[in-house]
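Excluded from the complex is one protein chain; the other protein chains are retained at their positions.
The first chain written gets the first letter, and so on, giving A and B; residue counts start at 1 in each chain.
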């Protein structure tokens, strides 16, 4: 836990301070939990009344929340983000592993390891592999031959980086993730499946995060790529030759089939499935459990299995909900019409 | 394989013996496979006729099955459970690993390890971690700093327990499971996702079982918790701050999103998906592949995507099954009505 003046915090988060620049802050907490000496935040005006009983010594306030608390406050354009920055300033995170190579780690002689790197027990780093400065590699993780890991990365325990794959800077990979497993490619012939060699690699660019037990297959030829800033949750499957754009999000247990292209800023919900060779436009959003078999244009929100524009799926679902009643109505109507027809012919 | 008298078995399983207390039993098998000298069971009266040709020397019988076999028998309230107890008595399970710390295991000096513990090759036990008595930790598993494992636990190979997480007694964790990976939390700002530090832990209480390659994320703050007696299958995703109650069951490939609360005695089918921040009541049951976006009351049985009370989903499904015929009927009716209208106006 660190301690800063309000002036220092305001400068760090780029906000406008209203109050005592020399005020001392030693912690950050949510509005209903903050104590004296701590800083909190108000992003949503509907929680404005909480300020009255809030014990925090200062508040980070969203300029558009329009609140003027009794406490000292800092105005910023995005109070939640400002709070996150202040929180990280006040709670500097210790590295999970101290720099140095554990005596029980195996680093092949031809591997090149940067400065200030932390390599845990039972880690294996293969021939001609490279690890950038300040990167932490936790126990029992395996980096195979010729793989390249950038600087300031964090690889948790029991990660696999297969041969030749490349990871950018500041990328985080969680336990059990497999980067560069073979793509699932076989040529059927004579009643058997013959393995198509998977000679490409996986590239994870910088500032990417890969969840626990997620699998990303290497390309048949060329690259499977996850571009900078994209965050992938646990147990996700990314098949060979997939391209995931920048600053996209893929939630847990989604699966993307081979050669599909995901744009930038795309949001893919949990358990979504996608066929191969399609294209998802920039900023598209796909609801949880959707099944996507066709391209989705940029900016569209799709949902359902099969995935349709979300409003269409919701309209269909509303009718579905009353489907038994709809059938009854139809049966009744049929009787009425028969009755009318009978009367007609009886005339 | 151990040998017991019928009297000893009857006492062990809390049953009422009808037959020779000194009868010797040296094995347990199903009714159609049991040989002489073995004990079998009859839980369901519809298999009563099997007794006639059954070679077992004794039978554990459900009191309510109302059978009186020629063999010696033991009456119990739950014959299947009685059989399971007798089976375990007659087939005592050897530990997978003998007590002792393998010379190739790495146990940090500040870690505290109980008595009679078995620690396999290439295991890593971090700083200030604790392992209770009689616990087995199989090869290549990683227990990070400050994690605490209770007594009589079994951690299979290649498990990750992240820093600070806690595991109760008699809990079993299968290979590849990841306990305490970071929750998937990011603050969007300026077109990028900024990682929200995940400072909480995971608590697995006692008598829990976690399947292979299942992932349980640590809380943002506080705890993600799985309460006592709950059994979780393979490849399940439990997100940050989820609470799973006691004696619940979650089948393979289900995914529970952040902060959702699951009650006690809940049954969740395979591949079920749940949104975050909802609440599933005690003893609720949710069918496989369901998509749950709302609270479910205690004791209810839900099914479908979106999940509805199971009878409602089944009624809808029955109509769906005939949907093409329903449309035809409607088209036909429309023609009839047009005909009637035409005749009307033709009058």
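Criterion: contacts are C-beta pairs under 8 Å (C-beta built on N, C-alpha and C of every residue); 3 or more make two chains touch, one makes a residue touch a chain.
Worth saying up front: this structure is predicted, and the values here are computed from it rather than measured.
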| item | value |
| --- | --- |
| Touching the absent chain when the full complex is considered, from B:8, B:104 or B:278 | B:104 |
| Touching residue (missing chain; options A:40, A:71, A:122 or A:248) | A:122 |
| Residue among B:57, B:122 or B:135 touching the omitted chain | B:122 |
| Residue, one of B:5, B:26, B:116 or B:175, that touches the chain absent here | B:175 |
| Subunit A, residues in touch with the chain not shown (by the definition above) | 104, 106, 122, 124, 126, 140, 142, 144-145, 158, 160, 162-163, 176, 178, 181-182, 184, 186-187, 189, 191-197, 199, 213, 215, 217, 235, 237, 239, 253, 255, 257, 271, 273, 275, 291, 305-306, 308, 315-316, 318-320, 326, 329-330, 333, 336-337, 340, 343 |
| Contact footprint on subunit B, counting only the chain that is left out | 78, 80-81, 84, 87-88, 91, 93, 96, 102, 104, 120-122, 138-140, 156-158, 172, 174-176, 207, 209, 211-213, 229, 231, 233-235, 247, 249, 251-253, 265, 270-271, 288-289, 305, 317, 320-321, 323-324, 326-327, 330, 333-334, 337, 340-341, 344 |
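One rule holds in what follows: only the chains that are shown with their structure count from here on.
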| item | value |
| --- | --- |
| Between subunit B and subunit A, distance of the C-alpha-averaged centres to the nearest whole Å | 28 |
